[in-house]
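Excluded from the complex is one protein chain; the other protein chains are retained at their positions.
Note that the chains take the letters A and B in the order they are written out, and that residue 1 is the start of every chain.
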Amino acid sequence: MGYGSVIKVPFGPQHPALKEPEHFTFEVEGDVVVNVKPRIGYNHRGIEKAFERRTYIQNIYLAERICGICSDAHTTCYTQAIENLLGVEAPPRAKYIRVIIAELERIHSHSLWVGIAAHEIGFDTLFMYVWRDREVVMNLFEMISGNRVNYATNTIGGVRRDIPSEMFPKIKKGLDVLEKRLKYYLDVAQTEQTILKRTSGVGILKPKDAVELCAVGPTLRASGIKNDVRADDPYAAYDEIPFNVVTHDGCDVLSRIIVRCKEMFESINIIRYALDHIPSGMIRVRVPMAVPEGETVSRVEAPRGELIHYAKSNGTMQPERYKVRSPTLGNIPALCKMLLGGRVADIPIVLAGIDPCFACMDRMAFVDLKTNKKWVWTMDELKEHVRRNNL
Amino acid sequence: MSLIKEALKQVLKKPATLNYPIEKVPVPEGFRGRPIWDMRKCIGCGLCSRVCPSGAIEMIGKGPQAEIKHYVDRCMFCAQCAESCPRNAITMSQEYELADFDRSKMVYEYKHV
Partner (left out) sequence: MTEAENEILEKVKETLKEEIVEIKIPRKRRIFVKIRRKALKQAVKSLKELGFKHISTITGVDLGENIELIYHFAYKGAVELSLRLDVPKNKPDVPTITDIIPGAILYEREVHDLFGVTFEGHPQMARLILPEKWPEGIYPLRKEYTLENLKKLIFEDGEEE
């Protein structure tokens, strides 16, 4: 592991997202997993320490780069925390814009995940088509924010860019296309044998375990537990927008697919409602550079689940302490539980099931308890093993 | 099996992918590309270099004679400099193919005329 210049300090909040390294040690008995030991931190970038050295304005962009997929969730959480410390509130229009961007991001993240889940079970045709249709939402982002990822819309005290009303019909048209396509994919997921055989009854997480192990987000909701920060602890404009919290009581990977697909429909409806009811007015309030002493906890429902930031200020232009807990970390204990008793061939899809950074598992060590032989497989080798043995 | 119809339909369509870099799509309005300084407007206050989250902007000297060095290899195109500039001297351009094998070539200098 190499260390870089001042920016690449190897500590801080780890954030395992897609295509990032993470290590699990599985103990297998024959083909059955009997113990899982996670080892994370391969992608630790020292962000929590870096927060303490930057000003509040610079930290917006640092928060945005904690994760590429849910960059908006992190900035929403960050700006809310700082706004709370400053005692200001974003104007109503800004709150609606935050909701629109957040829900577009959820659609983008979930459809990306559906594609990846299909890829993990070897169903690359579906993967290609889902990702082709994901372009619709990417293009909407490009139109609204100028760029496809890292939208840079949130700022302390509101948002940086307005969504002009000329864009509304285009957004709605995009949503119509998406809705049609997503209906089709949901139908495919529920009827296609390739998917059902690989996901139904796999990676079981019982509701009791899900609560005990503090799972979050769609992973928790797919175990039948109704829990969503947007509904329970509303932020931005979510207290004014009606929506359903989607749950499914299958407790397996299939129900995680269904929950995410149905959540995308909810997101589409939320955006439609927000576009129809968006108030006019300012989009941001000016805020001072220095933040008075205080501390706060900010929570946001990121696409992957509950995201929590803790901020402590000391009256200067830099925070005293900033803590980030991303949803994937919250789901790792639950993930280990899901993998126990499962088969080696199901590991990729169960791992992918919580929507983590799953190339994270590029290095998996297997220990055969009987022979005590140890070997390491890459993800591709593992998939090859699955293919060869027709599992 | 249910995807067969979908797959057959796609056979008759154009590929969904783009033939980059031979074909390029125009970037949208409001795209955040390489920032460009208009030195006729710059007053050398140094705010851009102070707000830059990645330390990509260096100001040499102070006041009206200051020079700006922009390290595009560090820049993350957040446009905070353009937002903070009190004279609107910075605009985000449409340029995006900025990579180079040599980092020393990825520096843009701006001088007062």
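Keep in mind that, in the parts below, a residue touches a chain if its C-beta (ideal position, glycine included) is under 8 Å from a C-beta of that chain, and two chains touch if they have at least 3 such contacts.
Here the structure is a predicted model, which means the values were calculated and not measured.
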- Message: Touch partners of the unshown chain, restricted to the chains that are shown, please.
- Response: A
- Message: Out of A:G41, A:G68, A:P92 or A:G122, which residue would touch the omitted chain in the full complex?
- Response: A:G41
- Item | Option touching the unshown chain, where A:L104, A:L126, A:L175 or A:L213 are the choices | A:L213
- Message: Residue by residue, what part of chain A touches the chain that was omitted?
- Response: 1-6, 9-12, 14, 37-41, 44, 46, 48-49, 53, 84, 211-215, 227-229, 232-233, 294-297, 299, 306, 308, 310, 312, 320-321, 323, 325, 329-330, 332-334
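Note that only the chains that are shown with their structure count from here on.
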- Provide the residue numbers of chain B that touch chain A in the complex, in ascending order. 1-3, 6-7, 10, 16, 28-32, 51-54, 76-80, 83-84, 92
- Task: Would you tell me which residues of chain A are touching chain B in their complex?
- Result: 7, 54-55, 57-62, 64-65, 125-126, 129, 132, 135, 142-143, 145-147, 150, 152, 160-161, 184, 187-188, 191-193
